[in-house]
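Removed from the display is one protein chain of the complex; every other protein chain stays in position.
Letters are used for the chains, namely A, B and C, taken in the order the chains are written, and counting of residues starts over at 1 for each.
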Amino acid sequence: MSAVEHPAPPPPAGPVPYDKAFAHRLLADMLRIRRLEEKAAELYGETKIRGFLHLYIGEEAVGVGALHALTSADNLVATYREHAHALLRGMDMGALMAELYGTREGCARGRGGSMHLFDRATRLFGGNAIVGGGLPLAVGLALADQMQGTQRVTACFFGDGAVAEGAFHESMNLAALWRLPVLFCCENNLYAMGTAIERHESQVDLRGKAASYGMPAVAADGMDVVAVHEAAKEAVAHVRERGGPMFVEFRTYRFRAHSMYDAELYRQKAEVEEWKTRGPIHTFTARLKAQGKLTEDEFLALDAAADAEVERAVAFAEAGTWEAAEDLSTDLYTPPGAVP
Amino acid sequence: MSAVEHPAPPPPAGPVPYDKAFAHRLLADMLRIRRLEEKAAELYGETKIRGFLHLYIGEEAVGVGALHALTSADNLVATYREHAHALLRGMDMGALMAELYGTREGCARGRGGSMHLFDRATRLFGGNAIVGGGLPLAVGLALADQMQGTQRVTACFFGDGAVAEGAFHESMNLAALWRLPVLFCCENNLYAMGTAIERHESQVDLRGKAASYGMPAVAADGMDVVAVHEAAKEAVAHVRERGGPMFVEFRTYRFRAHSMYDAELYRQKAEVEEWKTRGPIHTFTARLKAQGKLTEDEFLALDAAADAEVERAVAFAEAGTWEAAEDLSTDLYTPPGAVP
Amino acid sequence: MSRRISYREAMREALRDALRGDPRVFLMGEDVGRYGGTYAVSKGLLEEFGPERIRDTPLAELAFTGAGIGAALGGMRPIVEVMTVNFSLLALDQIVNNAALYRHMSGGQFSVPVVIRMATGAGRQVAAQHSHSFEGWYAGIPGIKVLAPATVEDARHMLAPALADPDPVLIFEHAALYNVEGDLPDACEPDIRSAKVMRPGKDVAILAYGGSLHKALAAAETLAAQGIDAEVVDLRVLRPLDDATLMASVAKCRRAVVVDEGWRSVSLASEIMARIVEQAFFELDAPLARVCSEEVPIPYARHMEEAALPQPEKIVAAVKGMFA
Partner (left out) sequence: MSRRISYREAMREALRDALRGDPRVFLMGEDVGRYGGTYAVSKGLLEEFGPERIRDTPLAELAFTGAGIGAALGGMRPIVEVMTVNFSLLALDQIVNNAALYRHMSGGQFSVPVVIRMATGAGRQVAAQHSHSFEGWYAGIPGIKVLAPATVEDARHMLAPALADPDPVLIFEHAALYNVEGDLPDACEPDIRSAKVMRPGKDVAILAYGGSLHKALAAAETLAAQGIDAEVVDLRVLRPLDDATLMASVAKCRRAVVVDEGWRSVSLASEIMARIVEQAFFELDAPLARVCSEEVPIPYARHMEEAALPQPEKIVAAVKGMFA
């Protein structure tokens, strides 16, 4: 096992410090994401979904743990690997699936697809497919809040690969310099596409970067929804109370290919298998059961509910309609009268 | 005095650990730069020189101390504030002055002016007027050396302001990741144009940045040519022996305006005056005299030599000729037969 | 009634008005505050509006431009100053991939009411890296609007409608114009839609904008003395182009020359020529011509810089070539 480049951390263990309802909510959300994406992969095979499709499978604890630390008044800026984030903000799964289909009922009218989920109602500011491209936006959203006296956190997600981009550096400095309420959430899954973190970062402990901007930083086991949620809660509280930014690194792992085109030449099967044994859903399930907070029947019910939601979403997407080609230019500019 | 935003460090003191000849060389070089630039400022007033002219006055200890730690085989990448660097690499002062005049005899045929001094013979790769723009070049030059097995250091100069640019971050990471022989020389004069470092960097101790890339870093008093030279020697030795990069921060101060258009609204006169009392030339002169390594006559002779060199340079530039307008496109592309 | 004012002061008045009139408006960029603005445009504004609203930024073009876009999404009305168009290349990704695409790509959910100002152009011997004119590239990007005030009137009055516009608006201020004075009429119609005939004529349409407008007007005077009555049109709005005004002028004069300080190839000038040949081909009595910057990095030496840029004499020569 030690031949793998990135050994997995010890499996998450210990009692889950949440009441049953909340623990079930976390589990249910991880299941919803997992089932949604498994279905999406299947639909990709059927060519119902096209373009790029980046799955979050394996990383669900990060999105679920972190987003449950935010309120609906907070802002979210995400990447192209953002099905989980959209769903957890409260986007209807049907609207999400319809967007993957490219129909008019999609959350971005079918124009964005998987990488560009937007939702004004839940303050989801995309779905950004330029690595690092969302970070400056997050800084600006937080600046707007600071200037308007709005109490709000802007959470910004990005991968380990994004840390190498100039955009990361400039955004971190701005946020720290101006003490803006930005929560920088690094989803460190150890790879930027096929490039292992050791081959793209000279210093793989990313908290040191935050320190160099005088920004507090913390790392958490991204395979453990409890660890993620606890770290995120503290970080959100810090940002909310102090007004200044914070950096959180979630150490996680992507179980599937980078996108649908990836032959995964760059990592060993054994490494993936080892990390899968730390899968966020089954380890959490096991802990809850061990603690008597979950029965197998309850698990099956949650899973069935997730499946049913996915089925409904697919049905909704299947019943979708196409935007008219004549509307190609609609909303290139804001129509007169629309409030921006 | 304490009302100023950036109090000056204690004046450089203590014995100068160099023999007379080398000490005189350092002093002579500081004087050459100073006299050259004083003259350039005068000529700017006479409109002999136009465009942007960024003076190094006050910062001479940095260039002189640092460049005397390099050999002629090393590479240099500089900024738009690079008269000193060009001269210290060994560029003929006449060719430099002619470039400021814009004549064909200039080091870049009059095409570059003050911000774009180039000299193939002394491995001076510009004069770059995009803040941070030279850093990636330096990384690439060092990469070429590493790949070709050439033992050479590439020194790259940039200001405190450049540290905020994405180019800095990306370049530091690349150099550290690939262990390239780059010497990152930060001329921290506490201001980026009119923006004090506290208003452009969330963390003003810039060594922390280097640490976040796992790159060794050191800071030196940039008003003290001895401190600069010692730090630079060690850093160059480190890069040469280990092959990996190093970051050196020289803390210095610009006595003149940022460029010729600057009303200096952003800093107090008292601050400038205080720093002037730490002027690198007169403090070094005083130390040498106190140590018996310099007489007033010797000083006057060095100064006169500098003046004479400047006079010759001006005469050379005055006698210059203009590139023909028909040659506007010459060297847009490499002419056939020219070795790139 | 009118008053004498410099382009710089006109721009500053526009900024002051905007800041006074709407608490959501703020200005950010490198050295806009304590330094007083590289071109002294924002001088005095820090004192009146404070460092929150006249916000000096680090050298981080990509992030502060993106932050302006984000702040616009967050309900503010930011004016981002990118010191010069040269440095805007570092911010281009944010302008294209966020500002320009955002509304369309989000299915119409979000607008980005940001204004991005920058100085452009050559003519001050600041050499190759500081003498670019990339506004033509920006004029090719759907989802944004692009303005080029060439007169004190436009310097004074384009900012308000740009800020009122719900979509990203870029304003290119030619650096050589800041010191130019002009008569500012007391009553002006703010308009960011139309081109404007600056000098009516009948023999040839000279279509120009920004710093080149004044060269076109100078050329027209020379031509007039030689019996050629040129019409000079100020494009003013580079995106969307006001085709109707341009075509009317071309149709009337039956000859046209486009003046553009951008490099000749793939320029705004080429776009205008393409539109003329699409829309007014049969009105033309002669091939179109353009006077652009030569396709070289702009050199430092004055005579070489002059040789590289559009000049009134080159415009005159181009026009006369059409009558040869």
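One rule holds in what follows: a residue touches a chain if its C-beta (ideal position, glycine included) is under 8 Å from a C-beta of that chain, and two chains touch if they have at least 3 such contacts.
This structure is a prediction, so every number in the text was calculated from the model and none was measured.
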Check: What shown chains does the left-out chain touch?
Finding: A, B, C
Item checked: Given B:Ala28, B:Leu177, B:Val272 or B:Leu288, the one touching the chain that is not displayed -> B:Leu177
Checklist line | Full-complex contact with the absent chain, from C:Leu46, C:Met105 or C:Ala122 | finding: C:Met105
Margin query: Applying the definition given at the start, please give the residues of chain B touching the unseen chain.
Written below: 75, 106-112, 116, 118-120, 125-126, 128, 130, 133, 135-145, 147-148, 166-167, 170-171, 173-174, 177, 330-334, 338, 340
Checklist line | chain C, residues in touch with the chain not shown (by the definition above) | finding: 62, 86-87, 89-90, 92-93, 96-97, 100-101, 104-105, 127-129, 132, 136-137, 139-143, 239, 241, 262-263, 265-271, 273-274, 276-278, 281-282, 284, 286-290, 295-297, 299
Notebook entry, point to check: Which positions on chain A touch the chain that was left off?
Noted result: 50-52, 102-103, 110-113, 115-116, 128-133, 161-162, 164-166, 192-196, 199-201, 261-263, 265-266, 322-323, 325, 328-329, 332
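Just so we're on the same page, only the chains that are shown with their structure count from here on.
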Margin query: Rounded to a whole Å, what is the gap between the Cα centroids of chain A and chain B?
Written below: 46
Margin query: Counting only Cα atoms for the centres, state how far chain B is from chain C in Å.
Written below: 36
Checklist line | Chain centre separation (chain A, chain C; CA means) in Å | finding: 41
Next item on the list: Could you list which residues of chain B touch at least two other chains?
Entry: 164-166, 199-201
Note to self: By the touch rule stated above, which residues of chain C touch at least two different other chains?
What the structure shows: 57-58, 60, 62-63
